[in-house]
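With one protein chain withheld, the remaining protein chains of the complex are depicted in position.
Letters A and B name the chains as they come in the text, with residue numbers starting at 1 for each one.
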Amino acid sequence: MPPTTLENATCTFCGCVCDNIGLEADGDRIVKTKRACGLGEAWFKNHTAERLYPDALIDGKPASVDEAVEAAADYLYQANMPLVYGLSNITCEAQRKAVALAELVGGVVDSHTSL
Amino acid sequence: MLRISGGRVYDPANGIQGEVKDICIADGRIVNDVQGAAVRTIPASGMVVFPGGVDVHTHVAGAALNFARGMTPENHRAAAKFIHSPLLRAGTGGITPTTFATGYLYAGMGYTTVNEAAVPILSARHTHEELRDTPIVDKSSCVLMANNEILLDLFEEGETERARDVLAWLIWAAKGYGVKAVNPGGVAAWKWGKDAKVLSDPVHGYGKVTPAIIIAQLAAIVDHLRLPHPLHIHCNNLGVPGNVSTTLETMRVLEGHRAHMAHLQFHAYGGDDWTTLRSEAAAVAEYFNAHPNLTADAGAILFGNSVTITADGPWQHLLYQLTGRKWGNLDVENETGCGIVPYVYKGSNVVNAVQWAVGLELLLLIDDPWRIFLTTDHPNGACFWRYPEVIHLLMDASFRRECLRKLPSRALKRIVLPDVDREYTLSEIATITSAGPARALGMPRKGHLGPGADADVTIYNESPDRGLMFRHPRYVLKGGEVVVEEGDIRKVVDGRELIVRPAYDENIEEYLRPLFEQYYTVAFENYPVEQERLEGADIRELG
Partner (left out) sequence: MGGKVTCTLGEVKNRADLIIYWGGNPADCHPLHFSRYTLNAKGKHVPQGRKGRTMVLVDVRETPSVRFSDIFLQVRPGKDFEVVTTLRALLKNRPVDEARVAETGLTLEQLQNLVDRMKNARFGVLFFGMGLTMTRGKHMNSAAVLTLVAELNAFTKFVSMPMRGHGNVTGADVVMRWTTGFPFGVNLSRGYPRFNPGEFSTIDVLVRGDNDAALILGADPGATMPQPAIDHLARIPTIVLDPKLTHTSRLARVHITTATTGISAPGTAYRMDEIPLPLKPILKSPYPTDEEVIRRIYEKVKVKPAWSPAAYAKVPCA
């Protein structure tokens, strides 16, 4: 089980990346933040661990993650030049994998920086 | 299981100098013998067998190098391309190769262990992330300490014992291996736009602490903690005409302690200014030869493109003013800083010609190959993948003379290289590229081919063209796996990180925490690199 309180949590809402945030969770929600600004507090409190969305959608219809992964892999594999875009709100570990995937499918990889 | 059969083996650590001998491998280590049908044999008769190369000083990962990558896109365009394949990751080579390319290039040259020589603790997590993406080679790293303000404040107050605990804690926080001193006191002064040029003058902002005190204290602590690698020092006044006096004085301060003098080439200059710059390699070599407490690496330069990256901010600013080219500078709170300036060494330039000679002179005039190692301070003096060019120059005096003829005649008067006839033997090359650096790094399983050693082995086709021979090993084995065969990468393994855990008084955290909250901008708990990040690391606990 993850902890229900956490000191020195890191907020990734803005580029300040404050790493001294105190958090208190109750079940699926963060109920209290310490030392965060208004934006940070909203960020932490708006994201819950509830199942608010379907696991995955294919053509707008609910699907399993397995099916969606399979479909994603097929689309990317078949494309001549796929684009991998975003990367700003994911972890560095995910970014590393995203570059590897872009390389594997021979595409363009880009972040918000290019805007 | 594997048998390398019939090769001429050069294993200086075990006194083997070109004997025809089988090398046997099981479970990733060298063993006395292997038997049975499962043994693969690599026929190596007519070939030369070396322990895998060990680079004692290079810059391949972390914030500074990655800053340089961002600054030099035009170089990546011109660089060698690494094309994605089912085996290899894409990348670019050139003067600041990408991480994957770095691993392939080192392994392709027969090197299997590298020491990243400059890690700020605050961004050590970044260094380790990059090292994880640097395949095949094993990796260690040296942590920057000689401008760490918490340590400097303790030296100012004469709190030696506490400084020792702090240093030990910091190494473990960074998951480092050794201690690096760069321009002691000078980088701290640079934070105010100043430098530390005289070893006996107090550092800007301090009353008592001098560069000499920092050097002596750090060397003493490193010895006291029994770190496997001695204090790794980049002297004050790097690259400055007349800096030989600073270098000799630094070596005097180090008497009674072990120390490794980094990229000595950049510290062996006479003269008063750029127009009178001359080689003082002979003076440095003379002192050095008489002081067995010291080891050094060459930091040789080769003509061509480079990018200079050092934690020596003032030097980089000077170089920027001299070249008028791009300049990057990155100061790291309380700890260090670094500067980045792209640079082209030209054979027609007298200063560069002298620098070129100084690197070779040191390698040739320092008589014990166990104490001077091959480096180019990659990417400062040249890229690491050009080491075979240096080997060629060391082994072939007539080739050297040919190169000397192309230098401006004004340069020839300022160097001693034309008078040096020494030629390195294969055994000496094995020493300066592998056995020596492994011993200096305190890595008992590296740099030799005796039972128990890691099975990191490089096999060359013998050729009179030494440049060609060392550029293209026939086979490279890493941990017993054949990673290069017929000159191509055939298998990509993960390299491990080597780290040390010195002993310290746990209460030191109570001392550090409040200081930290005052001066740093990250939470104390988030500062140390988590051990779980370094999967498969080889951790050496020091009692």
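Rule of thumb we're sticking to: contacts are C-beta pairs under 8 Å (C-beta built on N, C-alpha and C of every residue); 3 or more make two chains touch, one makes a residue touch a chain.
Note that the structure is a prediction, hence the values are computed from the model and not measured.
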Which displayed chains the hidden chain touches across the whole complex: A, B
Identified contact with the non-displayed chain, of B:S45, B:S85 or B:S398: B:S85
Hidden-chain contact residue, picked from the options B:K208, B:H291 or B:R325: B:R325
Positions on subunit A where the hidden chain makes contact: 1-6, 8-19, 23, 25, 28-30, 37-40, 44, 47-51, 53-60, 65, 68-73, 75-115
Residues belonging to subunit B that touch the chain removed from view: 61, 63, 66-67, 69-71, 73, 76-77, 79, 81-86, 88-92, 96-100, 104-105, 107-109, 122-123, 125-126, 129-130, 133, 149, 191-193, 317, 320-321, 324-334, 337, 385, 471-472, 484, 487-489, 518-522, 526, 530
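One rule holds in what follows: only the chains that are shown with their structure count from here on.
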Touching residues on subunit A, where the partner in the complex is subunit B: 7-8, 10, 19-20, 92, 96, 100, 103-104, 106
Residue numbers on subunit B that touch subunit A, as the complex places them: 84, 89-90, 129, 133, 522-523, 525-526
